[in-house]
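I have placed the structure first, in the form of structure tokens, so that the comments after it can refer back to it.
Rest of the complex left out; these chains stay put.
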Amino acid sequence: MAALSIRTLSKRYANLEVLKGIDLDIESGEFTVLVGPSGCGKSTLLNIVAGLDRPSEGTVEIGGRVVNDIPPKDRDIAMVFQSYALYPSMTVRQNITFGMECRHVPKAEQEKALTNVARLLQIEPLLDRKPSQLSGGQRQRVAMGRALVRDPLLFLFDEPLSNLDAKLRVEMRMEIKRLHQRIGATIVYVTHDQIEAMTMATRIAVMHRGVVQQFADPDTVYRYPANLFVARFMGSPPMNTMPARLEADASGLVAVIGAGRPDEVRLRLQGYDAAAPFVGREVVFGIRPECIAEGSRVFSGDAPIVVNAPVEMVEPTGAETIVLLRLGGESALARITPDIRPTPGTPAAFALDTRRICLFNPETERLIA
Amino acid sequence: MVRRLPEYLTIWLPLLVSAAHLVSFSLWTIWISFTPSTLVPVSGWVGLRNYTAVLASRNWQIAFDNLLLFGSAFVLLSLVTGLMLAILLDQRIRGENVLRTIFLYPLAVSFVVTGTVWSWLLNPGIGIQKLVHDLGWTSFRFDWLVDRDMAIWTIVIAAVWQSSGFAMALFLAGLRSVDADIIKAAQIDGAGPIRIYRRVILPTLWPITITVVVVQLQFAISAFDLVRALTNGGPGIATQLPALVVYDLMFQRGQLGRGAAAAVLMLLILLAVLLPYAAWRYVQRRRSNHA
Amino acid sequence: RAQSAVKPRLTVISQWSAGSDGAAITALGKKFEEKGGTWQHSPVPGFTTEMMNKLRAQIIAGDPPACSQLKGPEIAAWSKIAPTINLDALVAAAGYEKVVAPDLARLHKPGGKWISLPLQIYSTNMLFLSKRAMDKAKADKIPVTWTDFNELAEKMKAGGVTYPIANGGTRPDDGQKFEASLAGISPAAYRAAIMNLDKKALEGPEIKAAFAQARKISDWMDPNVGAQPYATNLKRFIDGDMGMMIQGGWAQGVLRNAGFKFDDFTITPGPSDNSKPVFLLNADAFIFWQRKEPDLQAGQTLMAQLVMDPAIQTMYSQITGSIPVRTDVDLSGEGWSDGQRRTAAALKDAVANNQAVLSLAHNMAQENGLTAAMIDVITEYVKNKTIKPEEAVTRLAEAVEGAR
Amino acid sequence: MRDRTFAPSRMLIYLVVSLFAAAYLAPLAVVVLNSLRTNEEIAQASMIGWPKQLAWRNYAAAWSGFCVAETCAGIRPYMLNSVLVTIPATIFSTILGAIAGYAVSLWRFRGDNWIYGIVTLGLFLPQQMRLLPWTIVLRDIGLINTLTGLVLIHTIQGLSFTVLFCRNYYVAIPHELIRAARIDGAGFFRIFWRIILPLSAPILIVTVIWQFTHIWNEFLYGVTFTTGQQQPVTAALIALSAAIADIPQHGVQSAAVIIAALPTLLIYLLGGRYFVRGLTAGAVK
């Protein structure tokens, strides 16, 4: 059963169309992540699902029931906000039980639910503090507790981690994921951090300008981005994209970067037969930084493809070295092992993993293969 | 909907009652201004006669001139005084709490009392001038209250005394909310205290200044109790102000129609102040929405 | 009538809340209660305007007081906005009409019916002379004409009286300076110009002369007085630091309340160029509003009887310093001052010579709107010495035109 | 800038501030001194002077002695009247203003901006103009000459201020808080009561101070719409000072002024600090 179905949903503010015909079907137990750049309409969509905002057109179904005219409290949802939105004047305990109090849940039951959630989130010692006396991570946990105590059909999370520092964010990310695995809830999770999206989601909906660009599982989104926007949005550093010419010779397709230049790069492609119609035409060639490595790296059993390319800048991050190089005159980033530090200004050998490149139609920007 | 009736009533009723009373009272006054009402409201139509009578009267002309002078002098002085006090208090001085209370307490005093007390102080026969004379400096003169050219300034003094604390409070709040980093940046840029205030801090106080100006202007335009207790429009009719004229016509002279006309004229003056302000707010909001 | 069945009750609005006025009306209330009534007085402190606001509010609310303070032409004006009661029977029963000055009676029976009753009379142009100032000036002659007055003032000044005139600077006070001047110069011109608003008379030479006299008066005053009431000057007046005061008879009550002795000053009718006293009438009165309640109606009857009662008028005037409305009250007894006796005599004389006129400054001559418009001109003139008398004449005429 | 280094300039600052403080305190000082001088003393010297001996009886006279017409109870009964009007009107206008401000800022409904704009315009509508309409209204609802009527007037007129300030304060409260509460199932009033109100202390202090002083000091409506013994303290003060036909009683008058101003002065003394703070939150928008 679909836990959440969104049908041709649109939202206009005055003359600004924020959401344009969104269609989504989310199965029960799924962890759906909505990603997209700031202002693309993620929060708006979530608010409409929660009933905090009304759609201009379209319907929202939760658990098979159209909820367009049902107020938020009766939609059987729980929501966690970016700012946590903890009630500042209440203790943690009151924050968590407030919803039950509103729904007139008997005291004893409230107490039981509170104890369970507090144990689950390990916030027992904090119950009598005010939100102002909590650290960021603790606040985040309390906000989660407020949602969990409800046991709803659907959890909605609006960038719940973006106010945390990097370290805490990683920890909380794992915790939420573990929680999902444990309680098996249906979750819609908004973020603009694509690492969060990749690691947490069972399916990702990439949004841009009020339109869902791609809705698929993380691997598909990463490996087969539906279009250039998705390709460039997912991954950090982002996918290297550059114009290339598609040629064909006896043994198959060849992508030529910087065709005609003395340093042109010719890459033999295997398994990209879908691109055959583009032979002889310009395409956009995409390759992720982790598919360009030091020359000695072995990507697969096959003979490695190694090119010589000039190095422009080197950024060692400790765990790896990021290299800015020129492929056939086009800039590209490579992620190489931290042991190696090529000298800027000189050429070096790089291994390319051509099994995982993407080709896009330069006009429609859609994935060819 | 019925379930939410109590909540609608609580939200709407006070607001509606409040808005309705304002709208209907204004309309009523406008209506009266076109009637021949004298002691009590009556119906009838006299066209613009009440308006022409008011506009032609010396009282109104003097009142209007006075309003321009008093309004601008008062607003400017209370702005300057308030700002200066705020800047001084912003220097992390000792006893700030006490001082702030001292500058604020006049707000707690009624206009009638302010007017009366200042009339004592400013009256040359019994106040400051007499004190100085009694101390031996007999050529000292401070007789603005009885000098018809200067009397309006006594109202300015009393009004500034009473309400500059409000400006001070707002400015102080504004100064306190200036980002400390900006001041640090200016220090590194090599600006001295005066330049920092003039170039960096004060320009950020614009919105507050506008608020203060509007509030004080509103006060200036509707100033009534204070003037009545301090000069009652005198000497002669030298310190008439529109609010006094309205009251006088409506209630003292028993010329309700004319009084209402004067009141409508006063509303128009208010609008002349408020409309640009509203426009400014609108532009401001538009701009911040676009940023 | 079931008059005995109900306990008379009276609701009263007045502005008399303090001082001798307050004391007098309180005493009246006591009398009312002694006669078995319930006295419900609402003093409205402040200016007359506030009192009238209150009255207006009550009338609009359909709940006028049984009785309220009101005076002069306002009685006629206000009687048009709410029903009043007809007091003719009571007045007739008391034989009151015979003993009231005709000009005054006219004001209180607009439309020919008594609806209000005057309570006490003041002359607004009594001349108060300070004994000590007179001594300083080495003068013993009481001034009769404006020339006498002006000479005396000069003498006082020369004799070391700092300010020969002790008047105040309020609007009515400025009005009094002018009306006393004009009435003293020509009662007929006063009647024509001020009371009848005759256009020619308004621009006549007497008006100009009156303005000129008013200017002289103000020149002899302490410039620091500003808008202070005359009462501020009383001590200096008694001390001889100031010499003369053109004031209503009420100043006598005030002087007495302030603890000064009658020996310290003399009261005489204000200057009159034809040497016969001119009396600027100012009378306080009560108007009676129609009420349905029997107890209030009984109260009104009782009140009317009290107000007309010579004993009550005697009591009242003795507290405030006024003179009784009834001309048949004997003022020779204990409790009356020379000033009051002289005032009463002046009234008699003035009535006889047709020199009793209604005061402009105290809202007896015209309705408030007109009065205020005229006082505007006068007070501005008094305070602004750059305005020439001729100019003031024009302005006065214009103001009258504008306010009509 | 805000450091404590350069000494001479700081001396100058203290000097200037002290001068200003003295100027601001002068009128108060004069009144206090006069309240301790006898009327004769004031009449003979100037209004400004040191008491020869402390005339405490001025206070006795002011509090329970002097007469307003036939009542000789000082300002005491009038103080009580003022309290009876001021406190309920302050409470009602504050609470209703807070609710309305909350509704306007956080619940957005059709036409709210218009209503809100009109209500705040009320700040600018001159009092004198409203006197007669109020008379008619009070007549029609039968509240003329009652303290209740005054409470009603001050409540409705006070809304202009309280709604403006509360609304400006509430717009800064994150909307997510309201959203969270709505999802939790809380309704309009529960959200107000449990979430908004506990956060409102600063602005409520401002509105309470403002309303209290304004209503306490009001005169025009006070004398017009009450009768006899119900009049507010300002009326008694005027009675004391407007006895034009008498020797001024400056001593008693000063004592009465002090007594009558005590509640408002106290409220500023105690709340002044929060006043500035709340004003920041409420006004600078």
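Going in written order, the chains are labelled A, B, C and D, and every chain counts its residues from 1.
Methods note: a residue touches a chain if its C-beta (ideal position, glycine included) is under 8 Å from a C-beta of that chain, and two chains touch if they have at least 3 such contacts.
Just so it is clear, the structure is predicted and the values come from calculations on it, not from any experiment.
Chain composition of the entire complex in this structure file, expressed with the shown labels, reads A x2, B x1, C x1, D x1.
One rule holds for everything that comes next: only the chains that are shown with their structure count from here on.
Common neighbours of chain B and chain C, by the contact definition above: D. Compared with chain D, the chain whose C-alpha mean position is the greatest distance off is A.
For this pair, chain B with chain D, the centres built from the Cα atoms lie 16 Å apart. Averaged Cα coordinates give chain A a centre that lies 57 Å from the centre of chain D.
Counting only residues that touch two or more partner chains, chain D has 131-132, 187, 219-220, 238. Shared interface positions of chain C, i.e. residues touching 2 or more other chains, are given as 47, 53, 56, 60, 170, 232. Touching chain pairs in this entry, ordered by label, are A-D, B-C, B-D, C-D.
The part of chain B that touches chain C in the complex is made up of residues 38-40, 53, 56-59, 123-126, 129, 143, 145-146, 148, 231-232, 234-238, 247-248, 251-255. Note for the complex: chain C touches chain B at residues 47-49, 52-53, 56, 59-60, 74, 77-78, 80-81, 169-171, 174, 222-228, 232, 367-369, 372-373, 376, 379-384, 395, 399, 402-403.
Only residues 47, 50-52, 71-73, 77-79, 81-83, 85, 87-90, 98-99, 102-103, 146 of chain A touch chain D when the two sit together in their complex.
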